[in-house]
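This part shows chain A:
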Amino acid sequence: MNNLFDKWKTKIPKYSEEFRAILFDSLSKKFGGSEKVKIDLGKHFSNNYELYMYAFFIGLYNEESPSFPEKAKKVDFSHPIQYWGSKGTRLDRKDFTNLQEYMFMALVAKTELNLIDLEKGEIDEEDIVKELIQTMESYTNGGLTIIKEKLEDNPNYFLQSTSFLNMILDSKLGLVSKKTQVLE
Partner candidate 1 sequence: MTRKDDILSNVLKHEMLKDKYHLSQKAMPKTIKEALSSSNPIIKSIALLIDNLENTTPTSDTVLRNIITQYLNESAL
Partner candidate 2 sequence: MIIKKISLENFLCYYGVKEFELSNGLNVILGNNGEGKTKFFEAVDWLFNGDDRNLDLLVSAKALHETEKNESFRVRVSIDVEQYNEKKSIAKSFIVKKGGKNESLISNYMLEGVEETSTGERCQVDGKSLLNRVFPFQIRKYSMFKGESELNIFKNEDALINLINLFSDAKHFEKYSEKCAFLRDKAEKAVEDATKCDKKNQGLYKKLTSEIEDLKNEEYKIRVHLNSVEEQIAKIEGKLQEAECHVKNADALETINKRIKIIEGKISDINKMIDENYTTSLFDENWILVNFEPIQKEFSEKIEKLNIKKRELQSEFDRQIGQKEGEKKAKTELLNNLIPLPVGVPSKAYMEEMLKDEFCKVCNRPAPKGSEQYDFMSKRLEEYLNSQAPVEEDKSIKVLFENDYTNRLSTLSVSHEDNLANLRKIRFKIKQLFRFNDSRKKDVEEQILALEKEKADRERIIGDSSIGAEKLIDVLKNYNSWQADKTLRYKEKIDYQKKLDDNIELIKKKTEEKENIDLKTAQTFQIKTREILRDIEKIFVETKEKKFDGFIDQLEKKSNSIFESLNIESFTGTIYFNKKVIGEKMSVIPELQENGRTFYKPNQSLLTSMHISILFAISELAFEKSEEEYPVIFDAPTSSFGEDKTFQFLNLIYETENQKILLIKDFLATDKTSNKLVIKKEFSNVNRNKAFWVVLERPFDKNNLSTINTNVITL
C-alpha cells in the first residue's frame, strides 16, 4: 500500500533566510546533549524544529500562508521531519511522531491535491509531496512573520513563560474553538 506520510516525512522543509538570525538564532537553542537542565521556563525552544513546528501551527491557526516571494533565499536545518522530536538524546522529553501525523493531516486538508490522478498513476508521488511541503513552508512562513511582528512590537514579549502558549490560544482558530470547547 502506498503511503504519502512515509514519503513526506523524509523531506526537509525550508524557511526564508530573513528569519534565521532574528528568530531561529535567538529563540531556539540547539542544545545537543542534555536538554532538561537548560530549558528555562518556556522562554525558548530547545530545538530549531520546535520553532519550525510552532510557527507552522501559528500560521495554520491564523490561516496565514503567504508563499515565499520568488527571490527569497530559502534555508533549512538539514533535519528530515521524521527525526523531529525523536527520542534519541532528548532525555525527559516525549516522542513527536503523532505531532508529525497531525501536521501531515493539516497539510493534506489544506492542499489542493489531485489524489485521483495520483492513484491512477498519472501524477508522480513526488509532485504531490512537493505540494505538501510547499503548503507547510507557506504556513510556517506565515507563522514566522506573525512571531517576527510580535517581537518587533515588543522585543521582550517572549521573556514571559506563557508567551508562546498564549499565541496559540489567542490565534484566530483558537478564539473560535474557545467558545465551543469544554472549559470546566
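We adopt the following convention: a residue touches a chain if its C-beta (ideal position, glycine included) is under 8 Å from a C-beta of that chain, and two chains touch if they have at least 3 such contacts; residues count from 1.
Picked so that all candidates are chains of the complex that A comes from, given by their letters.
Predicted model, so just to flag it, every value in this text is computed and none were measured.
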item	value
Numbered candidate touching chain A, per complex, among 1 or 2	2
Touch list for chain A against partner candidate 2, complex	1-5, 33-34, 36-37, 39, 41-46, 50, 53-54, 57, 60-61, 85, 89, 91, 93-94, 96, 98-99, 101-102, 104-106, 108-110, 115-116, 118-121, 125, 161-162, 164-165, 168-169, 171, 173-174, 176-178, 181-184
